[in-house]
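Apart from one protein chain that is not included, each protein chain of the complex appears where it belongs.
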Amino acid sequence: MSKAAGTTQAWPICSRVLAGLLGGYVFTYALTAALAQLLPLDRVDALLIASLLSFTVYTLAILWAFAARSAWRAWAVVPAAAPLALIGFWPHLLERLA
Amino acid sequence: MMTAFLGSLLLAYSSMLALCQGLERHYKQVWGRAPTLGLRRVLRLAGWLLLIASLWASAQAWGWAMGPVGWLGLLSLSGLLLAWLLPYTPRLAVYWPLAGLPVWGAAYLLAI
Partner (left out) sequence: MKQTLTQSMAWLHTWGGLLFGWLLFAIFLTGSLAVFDQEIDHWMQPEIQQTSVSNAQAVEHAVAYLQRQHADASAWNISLPSERMPALRVTAGDRRSGISTYLDPLTGEPLVVRDTAGGTFFFRFHYSLSMPRNPGIWIVGLAAMAMLVALISGIIIHKKFFKEFFTFRPNKGQRSWLDAHNASAVLLLPFHLMITYTGLLIFALIYMPAALDSLYKGDFAAFYREHIDVMEEPHQAPTHPAPLTALAPLLAQAEARMGPLSGVVIEHPGRSDAHIEMRRVLGNRIALTKGHNMVFDGVTGELLAGPPELRPSVLAQRVMFGLHFAQFGGYPMRWLYFVCGLLSSAMIATGLVLFTVKRRRKYASESPLGQQLYRLVESLNVATIAGLVVACIGLLWLNRLLPVELAQRAGWEVRGFFALWLLSVLHAWLRPRLQAWREQLSLAAVLCLGLPLLSVFSDGQAWGDSMRLWLEVTVVALGLLLAWSVWRLHQPQVQHSERRVRHAQAQVN
């Protein structure tokens, strides 16, 4: 592994770690909620299946944060989470607005 | 139950052994010469068949729900045992299942 390959730059590494752990968590949370709403199943089944898959999603999100071509791209998971959160929590939003 | 369990263990190890010997580097490691392509194919086929037999034996020991779980465990442990024995005692790695047969036979006769 060559010296230049990510061993010396602290900020991009910190950024990726945060993007993976925190950004990845936010993304997974939003996607799980969205999946729970979208699955055409009973509430109990939807909850269990969405939760079952969530750790796979989180793992992939963390890997993405480090595989992404730049530290900025690593954070793409956060804006991607926004529409998913909307899908996941639209009933709560409607209640708030009504 | 012990009969099926020991049977599955011996079959699992034998399947790993056959698949391993189907690889050129490990065949050479034990026998000192390269295997022919035909022999490699036979060994690999035998390996897969023994694998399935091992699964069947596990299912006899535990039923078809728990059987696959136990089977995967036995495969993993057999593979590790094989990988560990090969560099130290390659001939023992190949021949010890034969010594295992009498033990299995005893379990079978005692019907445990």
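Observations, loosely collected:
Letters A and B mark the chains as written, and numbering starts fresh at 1 in each.
To be clear about the criterion, a residue touches a chain if its C-beta (ideal position, glycine included) is under 8 Å from a C-beta of that chain, and two chains touch if they have at least 3 such contacts.
These numbers were taken from a predicted model, which means no experiment stands behind them.
Residues of chain A that touch the chain left out of view are 1, 4-7, 9, 12, 28-30, 32-37, 41, 43-52, 54-55, 58-59, 62-63, 66-67, 69, 88-89, 92.
Think of the hidden chain as still there; on chain B it touches residues 1-2, 5, 16, 20, 23, 25-26, 61-62, 65-66, 69-70, 72-74, 76-77, 79-80, 82-84, 86-88.
Convention: only the chains that are shown with their structure count from here on.
Taking each chain's centre as the mean of its C-alpha atoms, chain A lies 43 Å from chain B.
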